[in-house]
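Right, one structure below, let's go through it.
For this depiction, one protein chain was excluded, whereas all remaining protein chains were kept in their positions.
The first chain written gets the first letter, and so on, giving A and B; residue counts start at 1 in each chain.
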Amino acid sequence: MKADWIPLALVPAIAIAALPLVGSAPTWVTLTVAGLAMGMMIFMMASGLTLVFGLMDVLNFAHGVFIAVGAYGAASVLTRMTHAMEAPTLASDLAAMAPAVVAAIALAAALGWFFERVLIRPVYGDHLRQILITMGGLIVFEQLILVVWGPDMIPLPRPGALSGAFIVGEAAIERYRVAAVVVGLAVFAGMWLLLNRTRVGLLVRAGVENPEMVESLGYRIRRLFVGVFVAGSGLAGLGGAMWAMYQEQVNAQMGAQVLVLIFIVVIIGGLGSVGGCFIGALLAGLLANYTGYLAPKLALGSNLLLMVLVLLWRPRGLFPVGRA
Amino acid sequence: MLARLLSGDMPRSRVLAAILLAIVLGLALAPVVFPGTRSLNVAAKVAVFVLLVASYDLLLGYTGIVSFAHTMFFGIGGYGVGIAMAKLGAGWGALALGCALALAASLAVALAIGLLSLRVRAIFFAMITLAVASFFQILASQLSAVTGGEDGLSFRLPELLRERLVAYYVVLAVSLAAFLVLLRIVNSPFGRVLLAIRENEFRAEAIGYRLVAYRTAANCLAALGATLAGILYAIWLRYTGPDTTLAFGIMIDILLMVVIGGMGTMYGSVLGATIFVVAQSYLRDLMKAASGALEGLPLLPALLHPDRWLLWLGVLFILCVYYFPSGIAGRLRR
Partner (left out) sequence: MPDPLLSLAGVNTHIGQYHILQGVDFDVPHGGLTMLLGRNGAGKTTCLRTIMGLWHASAGSIRMDGADITRARTPDVARLGVAYVPENMGIFAGLTVEENLRLATREGAPDRGRLDWIFGLFPALKTFWHGLAGNLSGGQKQMLAIARAIVEPRRLLLVDEPSKGLAPAIIANMIAAFEELKRTGTTMLVVEQNFHFARSLGDTVAVMDSGRIVHAGRMDALAADAALQTRLLGLSLDSHQ
């Protein structure tokens, strides 16, 4: 099958289309990098959701909780390491950030394991109860986060070497955004390799299409489910940590704020498609930043409009996968 | 005669009937039995939310559809009245116009959502309603010239309704009447078809019922109910704003009320709304006292902090979804 390149082309297309509208090249560069960075972070937060839905037919409305937990986990570690971040070298900063990121992923993954085991496993196949249960999980865990970390906003200092910006010509490119893009690309590459070059990935791709058949071939797909769920939660936690460091603060509404956007991205990409989610996230990030500059009133609604347009073109998303 | 009033849907449990009677009497006699503005506010809110939740039960409990757009219709009702009264003055004509436009708008939107998206799977429908509701929320906050933006709209009511007692009894009467109408609907042939579709849609379709038509109809009826609730709430508060009607928190509250009270029972919404609104207003005082008493112990004071009352309701909600699918009402009927 020849590569379906039209959706891929949309990303540079939007960027190029925005250039004349923005007018000034340096501003355009700044906006584009910002958009890509935002897109990468959204991708990290959304990829777990789309895989879980594609593979397990479970839509976790509480996904935002993993994002928030990751953000808070990272914050807890970072606020205890402020001394380490005063040293300005990149290497030492990364060494300081690493435990924060690891904590974020571990905490979110552990919560994900708990969720799957306790809340979701009893209601596999029952979509109505699934929606209700995950909403319940959302309520309870949102409150628990407030219990553990308190209702106040926690400020997060950005590590020395990653703050500030490169100056390229007249454009200012924030270092942190570049880091986010690098991390995002690494995550995407890692996921792609895992899905396409390993046996586990093969199982996941087959399971997204037809889990019954995978079972009939002798694989215990339940274990795969748990693994994917936990990995998806961990990824969300990573996204949350990166997002928190980007915003330089953590607050209790983080998950909820970004949740609608994540749903939009997942629908645009096609439920179950990691590639679609990647492209959808980049499109959403770019669009949000361009409209934020060009027509701020439209900014919030622009992604909803994007979703409607994509669905009119391809009702099942950019890269529909497997079962309808 | 009682059976005809309740459309044959009796409480079927002495305890439940007693509780319902107590609630109805409590609401009817509230100004006398619970004097004071705070209790009257609570009573009015209970009346409004009973209607709001009962209309949601029609959708969730009887038709088996999860929608996140219910607060949007609640908001359309509120804003219909709010915009009309704020722009056209405090007359009966303006009020009537606002109501009529709100109901018409809700019907149109519900029809559109229904026809376009009820063909898709439950999960898609839920996500789409979430997106539509978000869009409406954005619209309401952005079009501040018309809607008052984040601050909302305050307005004055027609002469007669300015008397708080009159307003209260109007709200209560309309809400009660609408509830009885909903009871009629779910006990009619139409309601039975909805239940049949919820139980086994393949069979229902095979028999010849057009699923999309019935679901869209249910969607529209629920939307109208929510809009009416929104109108009543605006009349009571003399105010409409994004946080009183459109906030996602309210959608969560509705879910809590309908599940804990009892999905698919109608009476469950009376229970759920009462428990929730009363708890929201009075439980927190209790929790504050408990939290203070446990000062010094780890975690416990935080868990019992009055602002964390949702945590406990959330736990109760989850328990209901697993073990008590028909909520408290269903349990009492056992």
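Following the convention adopted for this analysis, a contact is a pair of C-beta atoms (placed from the backbone, for glycine too) under 8 Å apart; a residue touches a chain by one contact, two chains touch by 3 or more.
Note that the coordinates shown come from a computational prediction; the quantities given were computed from them, not determined experimentally.
Every visible chain touched by the undisplayed chain in the complete complex is listed here: A. Touching the missing chain, out of A:His63, A:Arg158 or A:Arg205, is residue A:Arg205.
The chain not displayed touches chain A at residues 1, 202-203, 205-206, 208-210, 212-221, 321-322.
To be clear about the criterion, only the chains that are shown with their structure count from here on.
The centroid of the Cα atoms in chain A and the matching centroid in chain B are 33 Å apart. Here chain B touches chain A in the complex through residues 64, 66, 121-124, 126-127, 130-131, 134-135, 138-139, 142, 248, 252, 255-256, 259, 299, 302-303, 305, 307-308, 310-311, 313-315, 317-318, 321-322, going by the rule given at the top. Against chain B, in their complex, chain A makes its touches with residues 53, 59, 119, 122-123, 127-129, 131-133, 135-140, 143-144, 146-148, 151, 256, 260, 263-264, 267, 297, 300-301, 304, 307.
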